[in-house]
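Since the structure comes first, as structure tokens, the remarks are kept for the end.
For this depiction, one protein chain was excluded, whereas all remaining protein chains were kept in their positions.
Right after this comes chain A.
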Amino acid sequence: MTRFLAIAQCEMRILRRNRWLFMATLIMVLFALALTFAGSAPTGSLGVDMLTVSVASMTTLSVYLAPLLALMISFDAVAGEAERGSLGLLLSYPAGRGEVLLGKFAAHLAALSIAMVVGFGSAGAVAAWFGGAGSESLLALARLIATSVLLGAVFLTLGYLVSALSKSSTAAAGMSAGLWLIFVVLYDLGLLGAVVMDSGGWFTQTLFPWLMVANPADAFRVWNIAGSEGVALSSGMVGAARALPAWAAPLSLLIWPFLGFVAARGAFRRVEP
């Protein structure tokens, strides 16, 4: 049982040594602060505090950044070790492949959580200091951090999946970029196109919200928007979220990491080092 912890500890050390932890945290802090200051203009006109606006801006940011950071950290997990030639030796030890993957996941998720908490936390603190914060906006911030970590967890496991499926690290990097593009950009564009074609028919009314929430990136958006009236107001994305039961988005975002992990484990089992 302590085997996956041993692997997690070693992975965490590697993330600290290769400055990944520092860089990811720095990126999060810089982007979150920039958005907080740039997005503070509409505070007065909407009648919400600065932290609420800041959370809304950071939600938009996190949809892109959390998957990207997660994939950057995870794409190399299997393919990199296989390419370096260290995978065979690691797998000859009594730790099972599931334990190896779980150890890496625990470390990577911890690193991602640190980057999210520090990044969004510092931006939130700045916004609260300058523009005030209510209990609702603090809750929205906590929700943003938690859901960002979950979204990161989804893409960590998807990163392991492509890493186990690829023959080399370079191929894994390419596939990760493709995955990011599909989930974060192309999927929504496709849905948007379908909605336009359908022009308010059955598809738009019934199927579209479910299809949207099936994508973890959109589930993340919907959860944050539906969760907070203020965030919904300042992001202007209310319609779709209203058409769904409240549990739909959280369920999607909570199930995805498990699905991703099971798929990654299945692919990893077939890897012959």
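Worth pointing out:
As a convention for this text, a residue touches a chain if its C-beta (ideal position, glycine included) is under 8 Å from a C-beta of that chain, and two chains touch if they have at least 3 such contacts; residues count from 1.
Everything below uses one rule, namely that contacts and distances are computed from a predicted model.
Per the UniProt record, the chain missing from the shown structure is "Cu-processing system ATP-binding protein", taken from the list "Y-family DNA polymerase", "Ferritin-like domain-containing protein", "NADH-quinone oxidoreductase subunit F" or "Cu-processing system ATP-binding protein".
Listed residues A:Leu68, A:Leu91 or A:Ala106: the one in touch with the omitted chain is A:Leu91.
On the side of chain A, the interface with the absent chain consists of residues 2-3, 6-7, 9-10, 13-14, 17-18, 84-86, 88-96, 272-273, using the contact rule stated above.
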